[in-house]
Each structure stands twice: as C-alpha cells, then as structure tokens.
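Here the complex is missing one protein chain, while the rest keep their positions.
This part shows chain A:
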Amino acid sequence: MNRTEIKEARKTSPVIKPVIFAVIVLALISMPLWGSRYSLSVAVLVLLYLSLAQMWNLLSGYTGLTSLGQQAFIGIGGYAIAVTTQAYKMPLVAGFIVAGVVAVVFALVISAPIFKMSGVYFTIGTWIIAEALYIFFVNWKFVNYGIGYPITAAYRIRPEVMYWISLVVGLGSIVIVVLVLRSRLGLGLMAIRDNAASAEVRGVRLYRSKLIIFLIAAIWVAITGCLLFMNQAYIIPSSAFSIDWTIAMVFMVIIGGSGTIEGPVIGAIVYIILRQYLYNFPGISNIILGVIAIIIILIAPKGIMGFINKRFNLDIFSIRRKPKRK
C-alpha cells in the first residue's frame, strides 16, 4: 500500500486511545506520590520546555513563522513574576496575569513591523527585537538594571505544587495546539504554511491568522517564563533574554519532528535528559547539542517523530480532516 496515503485513523478500537491517554494523565498527576524529589524536578523542566517547544512548533512548524525571538516573552514572563511579587509584594497569580497582559501588548506592538517581513527577514527581525529588549532591561531602573531580582515568593511553593502547575502548562500547551489545529484557524495555518500566496487567493486572511497564533504563543511562552524563573528563583536580563532559550526550542522541535504534535514531546524529553549530562561539559555543551542535532537531521530529516510516523503511520492526535465516505 502506498505509504503516502493516509490510512483510516480508527483502525484500532476507538476506546483504546482515550484509555491510554487517561492512564498517562493519571500517572502524571500522581507523580508526586510515586516519584522521587529529583525525578519531580526533572519532570518540571521537561513540562516547561515541552510548553516552549509546542509553542515554537505552532509558530514555525505549522504557521511558517520561524521566530528566533521567543526569549523576549520568556523574559517578559520572568520579569512580570519578579517585579509583581518582589517589588510590589503581590500574589503569584497577579504575576501570571501581568505576564500574559504585557506579553499580548508587546506582541501587538511588534507585530505591525515584523509581519511586514517574511521568511528569513522575519526570523532576524524577531531576534533583533529580543536583543533590543535585553539591552533595554539592562538599562531600566524599574527592573533594577542588570542586577535583577530574586524571586523569593517561589520558595514558598511546595515542589509538588510547582510540579502540578507545570503539568497544567505543559499538557495545556498540547491541548492548545490540538484545539487550534483542529479549528478553522488551524486549517488556514496549514494552508499558509504550505503556500501563503495561494492561501490568500483561497480567502485565508494571512495577517489575522498569523497574529492570532503569535498572540497565543506570546501568552503561553510568557506564562512558561514565569514558571521557569520561579524554578530558578532569580532573574537577570542576560538569562531572561538569552538566545539559549530559543536554541533549546529549535533543538527540541527539529530533533523531535517539526510540524508534528508528538515531536516536541520527544524533543523536550531528549533535550532535558541530555542537558542533565551536558552539565559536565560546560563551555562546549552547545557544540555537543549542535552535533547531535546535525546527526539526527542527517539520519532522520523530519526528526524522530517524522521517522516514526513514516515507518508506522502513527496518527496519535488526529489533526487530519477525514471524509465521511470512503
């Protein structure tokens, strides 16, 4: 049978999939009961990086908006938590809300100029904006210049609570991507990704579709940023707006499989496990990551998930629209 043909999705019993999903989710929710303290802290990282990877994949893999400036929103999130809880002694919830609002406002402001650019110009444009934001924060009194802030409110949160919040954000990122892709908007996004000019002639509103996705990613990355810096308990501009965040996102999505929902999950797990070992190689860890990425791209150009999909024709999250007949 021709591999490119999409097989009927419901070859397996329709009951099995939800049951497997439910078991996995229950296992994850109950992890603080059976997992060690160390495994819990690693799981938090996997979940938060999963969220970053899903959002980057939504932008790049599904919409064709390859941004190298998503660290701008991580920094905004981290600083929102730091400033609200540290300087203004507000509760953590306020930090999350401020993070979301500021991310939306910032995304709206920069969308006008950067959406005029496309392809590699968009990519470079987003990076420059993130760098500019870094320089601005270093010179901004309101955020304590380059000295930054401790985030002491984070100490008061129990590890299992931190884990559960991260679980919501991590799994939430998958839910968001699935819902978006199954919606009308998602169909338009995939059309834009395949051929933007043609999509427009078919009636897809390019600007509006891209903007909605950019805003969704901005909010979710900012909220993830809040948690990432709560986890680190300290924020300075050089870590908040570091290009390393985006390198991680690109790595996870590329090796996991761009344009698949399962890819970022695999990418996040692989990346965090690798990183635990790469701590032993300071200075050259990024080089090692790069080499690994190149090797994987050479062996499996569409990432690990692309490779698996081709072999086994998996369709776990069913983004395909299927005709009734056939």
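Basically, a residue touches a chain if its C-beta (ideal position, glycine included) is under 8 Å from a C-beta of that chain, and two chains touch if they have at least 3 such contacts; residues count from 1.
Heads up, the rule we're going with is that contacts and distances are computed from a predicted model.
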Listed names "Amino acid/amide ABC transporter ATP-binding protein 1, HAAT family", "YciI family protein", "MbnP family protein" or "SufD family Fe-S cluster assembly protein", matching UniProt entry of the absent chain: "Amino acid/amide ABC transporter ATP-binding protein 1, HAAT family"
Per the touch definition above, residue among A:187, A:243 or A:274 touching the missing chain: A:187
Residues belonging to chain A that touch the chain removed from view: 2, 4-6, 183-184, 187-188, 190-191, 193-195, 197-205, 259, 320-326
